[in-house]
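Only one protein chain is missing; all other protein chains are in place.
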Amino acid sequence: MTTDDHLADLHAMWRIRVLEEKILELRLAGDVVGSVHLSNGQEAVAVGVCGQLRKQDAVFATYRGHGWAMARGVPAYPILAEVLARTAGVNGGRGGSAHFSAPEYGFYGENSIVGAGAPIATGAALASTFDKSGRVVVTVFGDGAMNQGAVPEAMNFAAAMDLPVIFVCENNKYSELTPINDMVRNPDLSARATALGIPATRVDGNDAAEVAAATALAIQTARHGLGPTFIEAHTRRIVGHYIGDAQQYRPEGEIEADLAAEPIVRLSQQLIASGVAADTVEATHRRAVAEIEEAARRALAATAADPATALEHLYA
Amino acid sequence: MTTDDHLADLHAMWRIRVLEEKILELRLAGDVVGSVHLSNGQEAVAVGVCGQLRKQDAVFATYRGHGWAMARGVPAYPILAEVLARTAGVNGGRGGSAHFSAPEYGFYGENSIVGAGAPIATGAALASTFDKSGRVVVTVFGDGAMNQGAVPEAMNFAAAMDLPVIFVCENNKYSELTPINDMVRNPDLSARATALGIPATRVDGNDAAEVAAATALAIQTARHGLGPTFIEAHTRRIVGHYIGDAQQYRPEGEIEADLAAEPIVRLSQQLIASGVAADTVEATHRRAVAEIEEAARRALAATAADPATALEHLYA
Amino acid sequence: MRETVKLNYGGAVNAALARSLEDYPEAILFGEDVALPGGVFGVTRGLRKAFGARVFDTPISETAMLGAAIGSAMMGRRPIVEIMWMDFMFVAFDQIVNQASNVRYVSEGRLTAPLTIRTQQGNAPGACAQHSQNMEALLLHVPGIRVAMTSTPQDAYDVLRSAVACDDPVVVIENRSLYAGPKAEIEIGGDPMPIGGHRLRRPGADVTVVTWGSITSRVLAGADRLAAEGIDAEVIEAVWLNPFDHAAVAASVARTGRLVVVHEANTTGGFGAEIVARVVESGASLKSPPRRIGARDSRIPAAVGLAAAVLPQEDDIVGGLRAAVGR
Partner (left out) sequence: MRETVKLNYGGAVNAALARSLEDYPEAILFGEDVALPGGVFGVTRGLRKAFGARVFDTPISETAMLGAAIGSAMMGRRPIVEIMWMDFMFVAFDQIVNQASNVRYVSEGRLTAPLTIRTQQGNAPGACAQHSQNMEALLLHVPGIRVAMTSTPQDAYDVLRSAVACDDPVVVIENRSLYAGPKAEIEIGGDPMPIGGHRLRRPGADVTVVTWGSITSRVLAGADRLAAEGIDAEVIEAVWLNPFDHAAVAASVARTGRLVVVHEANTTGGFGAEIVARVVESGASLKSPPRRIGARDSRIPAAVGLAAAVLPQEDDIVGGLRAAVGR
């Protein structure tokens, strides 16, 4: 990877981070209503994975999906408009923060039922085996979702049928307020995939390049008809699970350690250490801020979703 | 194990085999109505496991559960009466062949939803951690059930909480009419348990002694508070999945091979080869036949379930 | 090309599946034991041979199966998935209630899920409590999911074809006791009809009976018995439950002045309540109170004699109709 590639990753991560920070701000200001789940600290996974995808590929995410949408190319404006319940939102405000989709960008949606996206993504991959699109499907879920029956069912189904799907487990160590290691005996979640005959890797999810490398291999496997791959990406969320989550469940020092290891800080430091000018590095942030500020301004000014349309689109 | 132990196993297996044959006969004669799932060929698993259990232990089985009930000590008469829809049945005819229970014998029931017994058995094991009964719980299910989300959920739950439950997978190679190896990549199903941190073994399920040995270890583990064990018992059903199943899905020669390896034939041959008198061996069969014939005679003569009671026992 | 053939109910389902797979290159068919073995009821026999990899067997993973249907439908396939028994749907109900139902609506129509779930339900002699339930009412409280139930070979064919053609998720509920029924002359091969509508099974002047599913034949037998007593029942089989043809029921009740709904499902919370409520809300003037005849709010015992005491029998129907007309 070239320095420019790394700078591009950094910029991509900053765009997500600044988007999330803006959403938080809008939520605290009361412009955004309802629960939002931010991905601060986990940006390298979305950026690393999505950087390897082609236009026709598909991502199925969770409620913690803003960053995945953006990494897939959904512009900030329709995301913010969605979260702000505007007509211009990707789904006109129907999806909201936790359940929006933008298939025109290969973002097949968030899902607010833990684990439920994996079988659907598997179905999307099933379609690939018929339509000759070469489409590879990515489904992302958390560590906690590994304990939801839908996930092993989907993994076995995909394995048995050699479907081109990549299971990305964002292992951020917590499910809401509960540490994953209290809920499993074997902290190596990737072993579950291996047991099903699925090639599995564990990567540093705070390193976009490492995530990208694992994804590239998984994509090759999928495109060659060799079926699914499982990627366990270790990362941390550096915000609460929900707005107002005081994170009392975190052992002392953990948040600090997580903040030191988070992907934006880390990549910035690496770039500077490797001789890139601080201003060049910082410019990635400035550009992201400018973009998101502008998008937020527009989204705030946009028309609210029209209640008269509330009953539309239920059926064909 | 002494010769007497082996003869006891043989007798226990014959009791099940003859019971199943009687149920088949009654079904074909129209005395038994509805679908029945026989366990012919798989008797060694039930006998091997249940021989190690104490009175307070609990078994949760599937629709293919007649043999497990009997191995737990439920007499033939109330089983046959149940299958014949008589008042004297273990559940007065409400459970029928596929869904009966007899908790007074530690048989907590069949279950006709694939995989659904595993979480419930896990709950029974959870109770053991509070009631100091020392109760160990066995849940049995098929190879196909491994692909039902309920099973991995239950296994992880039990592992995370160190519950005294033994997961017995009767791998008879088929789920209804479909070979398990077409539905999984990794034919070693026990690997799934290992991945969850559960000690797992694969045993010859047509050898009651081998099953018993694995069970004994699992029981020790459980009673010492060390949590679940997974036993994959390889066996074959030597009858169709349901009455009238023509078994066209069986590759040529398979049925013959299975018949040669089935546990009753095998143990009989071994005993004779080891010097036990043929008549002593055959006596185990004769005793079983006499017992089941008598039970069937009584059950056929028993009173049919009384429709006037149909609405009882819905609520406390 | 339309033609008239003699098929039983199972054969009609098979023919509809074959025709759908022909019509829609994007159609795929899967489920447990449906492909190589041809289905546990033999209903999908021959389809694997005819359509190759588009017809395949799945693991016993209803959640993965329904998810596979939804995801592939989103991507342009037109999946037909079999859930062997309605009772088994509940291990995977999330995929219907929270997933399939929301695809079109939440995406503002950007995504669609044109999938068909074939299942079958109801009690059969000796079936256990977990293989006997009639659960259409649960689906009918889930906006976004279309639901139909058939009882004749012609409808088994027509409705299934309409379901596959429909661009929304449809659950088609069959009944295993019908599959091997008598052959009937049915017309096949036309274009799929739009979803919706009802079947007038018996015109009558004295009372409107609304029913659906395999119990329809029991209702018709009861109506015939009553005809001998001079009670003339009109029997509407509501093949489509969502969309439901409330207008047809209202029109019939406007003529007969009486309403009875019969379903095999438990009475309380069953869809009969909805039909009764719609009629009375409309202010229809009734000569006698509406009645529902359904199962007696119970679990279903395996013993045939016990199950008969729980499920609505012909005598219950005859008695209910007599009471409705005041005799």
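Every chain is named by a letter (A, B and C) in the order it is written, and numbering of its residues begins at 1.
One rule holds in what follows: contacts are C-beta pairs under 8 Å (C-beta built on N, C-alpha and C of every residue); 3 or more make two chains touch, one makes a residue touch a chain.
Given the structure is predicted, the values throughout are model-derived calculations rather than measurements.
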Worksheet entry | Per the touch definition above, residue among B:125, B:145 or B:211 touching the missing chain | B:125
Worksheet item: For the chain left off this view, which of C:6, C:49, C:141 or C:183 is in contact with it?
Response: C:141
Discussion item. Touch as defined at the start, partner being the missing chain; which of A:49, A:102, A:136 or A:184 qualifies?
Written reply: A:184
Worksheet entry | Which residue of A:52, A:139 or A:175 touches the chain not shown here | A:175
Discussion item. Contact with the hidden chain only, please: which subunit C residues?
Written reply: 63, 87-88, 90-91, 93-94, 96-98, 101-102, 105-106, 128-130, 133, 135, 137-138, 140-141, 143-144, 265-266, 268-274, 276-277, 280-283, 288-292, 297-299, 301
Response to the item:
Touch rule applied to subunit B and the missing chain gives residues 58, 60, 91-92, 94-95, 99-104, 108-109, 111, 113, 116, 118-131, 135, 137, 149-150, 153-154, 156-157, 160-161, 312-316
Fill in: Residues belonging to subunit A that touch the chain removed from view
32-35, 63, 85, 92-99, 111-116, 144-145, 147-150, 175-178, 182-184, 242, 248-249, 304-311, 314
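One rule holds for everything that comes next: only the chains that are shown with their structure count from here on.
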Discussion item. Just to be sure I understand: the centre of a chain is the mean of its C-alpha atoms, right? Then which chain's centre is nearest the mean of all of them?
Written reply: C
Discussion item. How many angstrom lie between the centres of subunit B and subunit C, each centre taken as the mean Cα position?
Written reply: 36
Worksheet entry | Whole-Å gap between the CA centroids of subunit A and subunit B | 45
Item to complete: Could you tell me which residues belong to subunit C and also touch two or more other chains?
Response: 58-59, 61, 63-64
Worksheet entry | Interface hub residues of subunit B, defined as touching at least two other chains | 147-150, 182-184
